[in-house]
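Here's a slice of the assembly, chains where they normally sit.
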Amino acid sequence: MSDVTFEQIEKRYAGRAAVADLNLRIRSGELVCLLGPSGCGKTTTLRMLAGFLTPDSGDISIGTRSVLNLGPEARPTAMVFQRYTLWPHMNVFHNVAFGLKLRRLSPAFIRQKVKDALTLVGLPGMEARQPSQLSGGQQQRVALARALVLEPEVLLLDEPLSSLDAKLRVQLRDEIRGIVQELGITTVFVTHDQEEAMAVADRIAVMHEGVLHQVQTPGELYDRPATRFVADFIGQMNFLSVQPGTSGTLLAGPLAFGVPQSAVGTEVAVRPEDMQFGEQGHPAQILRVSDLGHYREVLFRLEGAPDLAPMTAFVGKSEALETPRVRVRRALAYAGGVLLGDAVPLSAQVVGS
Amino acid sequence: MSVPAIPAPRAAWFLQVAGLRRALGAILLLAFSAFLLMPLWTLLLWAVTERWLYPGVVPQQFGLKWWSWVFSNADIGKAAFWSLTTAPTVTLLSALVCLPAAYAFARFDFPLKRFFYVALLASNAFPKLGLYIAIAAFFFRLGLIGTFWGVVLVQLVNALVVMIWIPSAAFAAVPKELEEAARDAGASPLRVFFSVTLPISMPGIIVALILTFLGSLDESQATLLIGTPQITTLPIQMYTLVSSYPEPVGAVFSVLLATPSVVLLLLARRYLLAGYLAAGFKGG
Amino acid sequence: QTNPVTLNFYSGGDVNVKDLWENNLLPMYQKTHPNVRINLVFSSHGDNDQATIDRMAAAKKAGKPSGIDLLEGPVDDAGTAGLMDKLSVQKVPLLARVSPAVVNRAHSYGVPYRASSVVLAYDSSRVKNPPKTVAALLDWINKNPGQFTYNTPDTGGSGNAFVTRILMGNLTPADASFFQTDYDAAREKAWSKGLSTLKTLAPKLYQNGQYSQNNVGTLQLLGKGAIQMGPVWSDMGLSYLKQGLLPDNIKLTQIDPPLAGGAAYLGVAADSVNKAAAYDFLNWLLTPEVQSVVVDKMNGYPGVKLQYMPKDVQTRFGDIAGDFSYGFSSKFGSDMNRLWYEQVAGTAQPQH
Amino acid sequence: MSRPAPRKQTDLKPLLGLLFLVPPLAVLTLLVLLPAFDALRFSLGWVPEDNVSYASGLNLIRSSQPTLAVFGRLFSSASFGRDLGLTLFVTLTSVALLTVVSYALAVYARFGRGRWVGAVRTLYLLPMFIPGIIAAYAITTFYGDHGLLQAMLERVGVQGYHSPIRQSWGIVLGSVWTGIPFAVLMLSSGLDGVAEEQIEAARDAGASFWVILWRIVLPLNLVPLLIVLTFSFIGVFGSFTIPYLLGPAAPNMLGVSMQLNFGAFRQPQVAVAMAVFSFLVCALVGYLYVVATLRQNGRRV
């Protein structure tokens, strides 16, 4: 019902595309994160949906009707910004009530609605506070209440947490996710923090330089990144430059992989947790071990492979590192920046001889 | 690679040094305060003086004789009336004329924007007397000489720069997000301006209003040419008094005339210190 | 009596003139003439004289009434421009009591209702024998450096009169009268000797060449004891003494030939629609009672000849009222100002 | 599926912007451009007969073609040379002194510690709220001949005080006094933009107070400084009240001289020519300001 559809949207600034040929469908009630490095076009996309920017071409619709001809005040969207979220000259009540008052509702009704909204975001009874008397997290909660009180069909969040402390960020993102799911509002959440995106999103849309690379659930995105950029951007990834071996195999030093097809410049990508230390595998030389709490990050080199760059492995705290031998559990192959398919780790002996 | 690791501890950063330097600072500070305050102190003394002959460091005889003299003789009532009607009118009118333009400079892109912005500066560089003489001839034909509106209009010239530049910087400093949030909540652009942009940029606008008001209150050259004899404002009265009466009269009148301004200073201090003035001038 | 009329009266001068009108003459007139209302528009120092004349001229050109009935100030200039009514004994009978020379000076465009002259004020405790002639005055200044000054000629009549007197010292009587009424820039060469006299005088003045800035400035310096002698308006000097603003040891005297003075003229605008009332008002001004008030309040000279004044007035003015001479015509006056600035004040002065 | 064509948004903003600009531009045209143009024409020999203040002047130069004769007369007059000399002397000294004093105050207000800072921050604003005439009058009563300062000096046995009032230094004194608030406010806000970190980094590297001032603070604060220099220059150059009340009888600053020529000398054409000349000088200096802000905006991007 409140599906959001971008069709061939393009927006250019001074000739350079900030968003190019964007096709994206967000289902009613879904929470989609727009994720990508700074300048990739996330905010531009969001602001086109909100109505602050007009696309150069393409169409945007909410539900079944195009919203392109509507101004921001007429669209069923509400936005929460990264900075400058509250009007500093109004107290919390007036901030939240502003939109309601424009609709000429009765004062008693407005009071009740504001009260409900503040309760929803965990700030009951804060009506009389000035924004300057609130912490950053509380300000963002009020901003959320201000957006929700208008009962929008689509909620837009532009890096709402990025100015907050780490602990608070985690807490608030869980709350936002809870509220949004409870209300069933279609939500677009912009962030450049992949952990945040993975924690809150139903699906993540990864953008890079104006181009949408992949839209997927967090798990699938991590497991099968569609492009090399996504693979690199989401989580950590070891990229091994490989040489073609015999019979369709690829060789990276002592490691060998089987791929369906291959091309020039093919790379093999291995997640750090897929580098398995144990009794079997190739001898490795450990360069550094960082204890990151519930796991350790191990920087190592494969012995007898001076051309291979150092690689990273995630190792549980209980696993032993005394006999540093490494086996690859799972790998992917990329060519021309695009996923080719699985790279099946082969026993090096089999191939190498 | 090895540096002769000579730390260079010669003088330390500001005031965090020996008592000598601190004393020097205190003396400079005192000198500055004296430079600014002593003339005003002298004036205050003269205002409550009946007799003060030269080598005296304080008046020989205090008294408020001249206050009643000034109130009963000089045309204070009339001058105060004209000052206190022209200055607010000039201030409000200039706000009406200039604020939309200030907003346009802050938020819109239009052809020749920079040119117009700088043209305002140029208007400030033409010597005022030269303009007033020509304006007087022009007003003469329009029958504006010696009228209230003539005085108001001619003073408008002086308000342009301040009333456009400073508010323009204040408008520009309002984050776009705050305006967009209001649009988002369903407010029309006009509503956004009055509910969000204007209140938030108010401190900067207040600075501009104050400067315009003070400028108008201080104006004498134009008023002399355009307004007198019908419209005499306080500074013009002051010229008369200073050149016609003994010191205490001018002093009494000065105190009267400066008091409202100084009250204004104390009220407006924090806005002035907040940097809006500079923001306006740097905005170009 | 007839219909009530309003006379718009444009006047200008020092504040004492304003006080005279507002506090004394107008209330007095109003008492006896309830049907005539006089609307006084006053500009201090006559700053607006030119603007007023301009306004009348523009009105005349446009064929509209200027709204000005009475004018006190440069009636002569205005009259020359055809803006004033020429007066006569028929219109204002008491004009007969005024010295014809005085009336002629304004080409009959105004009634001289009061007069005053510039005199020399001096500190009698330190100056025992005040100079009696111009030459003696110059001699005294040179012998007592730093004890004399005068105000710049554009800022007040007293300094102006002193400058005029020095410049006039080198003119023939025929020239002098030409300079009083006409204008010809070419004849200003005759001033050069006087200007150089003034220039050589400069270092002997107060603070090696400081001029006071207006009539009051000289009085204030005298009052503080900063100088011993200076030219002042007789009326101002007398009223300062009366109010105790000058110590008693300051005395006034006149030199020979006298310093310039003048009458204040009040005329009727050519386009006034209330001429009858205006004439009546002018005539009233010349009556002995009114003239006594003028003399009393302003310490001015009467406009009418002294012989028509009460005895006590005659004795009071015995010492200084003997005579006064006239200044230059207004155009010559402007040029005199300019040349004084260029050649006297503007020259290099000793700086500390 | 037919998609509604995106609304061809004819952007109204440029139009609206120009519309908003109309009122101040009208004021500018009527009260500045036209009069200035009038004045310029008059100074070039075109005498408008319907302008009585112009036409009744003495020694007018009338010409049907533009002529520089008025300027020729102006420049060849000895008094103009002296006036200009005084004007330049006063303007340059005032601006220099004003800058030094204001910079010291601004630095103190920004980096100073302790309870005096607040007091100074209010104090330097004071002159902004004292009308110029009163300021001049107050300065006269204190610094003038036989004023309080002289009395105080004599009390402590210092003889031979020569008052600067009614000398060229009197104008400098008055200009500095009245110019301080604007200059300090401007410089202060510039200094507020110098981050504590940038200064600490320099201290850390071993720089002394003066090195930091000269090598870090000053260069970082160049634009406000230029603004202060240009605006103070324009302000002092064309000032009237202060030089009129505090300056010598002659020579005069151009502002006063203009007034004299217009009033006491009845030389409106000369006065107007002076105005045009002053404008050219100030416009040249104003050009500096424009260049400075342009450069700063260039760097900001």
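Chains here go by letter, A, B, C and D, matching the order in which they are written, and residues are numbered from 1 within each.
One rule holds in what follows: contacts are C-beta pairs under 8 Å (C-beta built on N, C-alpha and C of every residue); 3 or more make two chains touch, one makes a residue touch a chain.
Since this is a predicted model, take the numbers as computed values, not measurements.
S.K.: Formula for the whole complex: give the number of copies of each chain kind, using the labels shown.
M.R.: Per chain kind, the total copies in the file amount to A x2, B x1, C x1, D x1.
Methods note: only the chains that are shown with their structure count from here on.
S.K.: Using mean Cα positions, find the chain sitting nearest the overall protein centre.
M.R.: Chain nearest the overall C-alpha centroid, as shown: B.
S.K.: Can you compute the centre-to-centre distance for chain B and chain C, using the mean CA position of each chain? Integer Å is fine.
M.R.: Their C-alpha centroids are separated by 39 Å.
S.K.: Quick one: chain A and chain D, Cα centre-to-centre, how many Å?
M.R.: Going by mean C-alpha positions, chain A sits 56 Å from chain D.
S.K.: Could you grab the centroid distance between chain A and chain C? Build each centroid from C-alpha atoms only and quote it in angstrom.
M.R.: 92
S.K.: Find every residue in chain D that makes contact with two or more other chains and list them.
M.R.: Correct list: 52-53, 146, 245.
S.K.: Residues of chain B that contact two or more other chains, please.
M.R.: 54, 136, 140-141, 239, 247
S.K.: Which stretch or stretches of chain C touch chain B in the complex?
M.R.: Spelled out, the residues of chain C in touch with chain B are 10, 12, 14-16, 19, 41-45, 47-48, 51, 54-55, 58, 155, 213-214, 216-217, 220, 223-225, 245.
S.K.: In their shared complex, at which residues does chain D touch chain B?
M.R.: Within the complex, chain D touches chain B at residues 13-18, 20-21, 23-25, 27-28, 30-36, 38-39, 42, 48, 50-54, 101, 104-105, 107-108, 111-113, 116, 120-135, 137-139, 141-143, 146-149, 151-152, 154-155, 177, 180, 182, 185-186, 188-190, 192, 199, 203, 206-210, 212, 223-224, 227, 231, 234, 238, 240-241, 245, 254-255, 258-259, 262, 268, 271-272, 274-276, 278-279, 282-283, 285-286, 289-290, 293-294, 296-297.
S.K.: What does chain D use to touch chain C in their complex?
M.R.: Within the complex, chain D contacts chain C at residues 52-53, 56, 58-59, 77-79, 82, 145-146, 162, 166-168, 245, 248-252, 260-261, 263-267.
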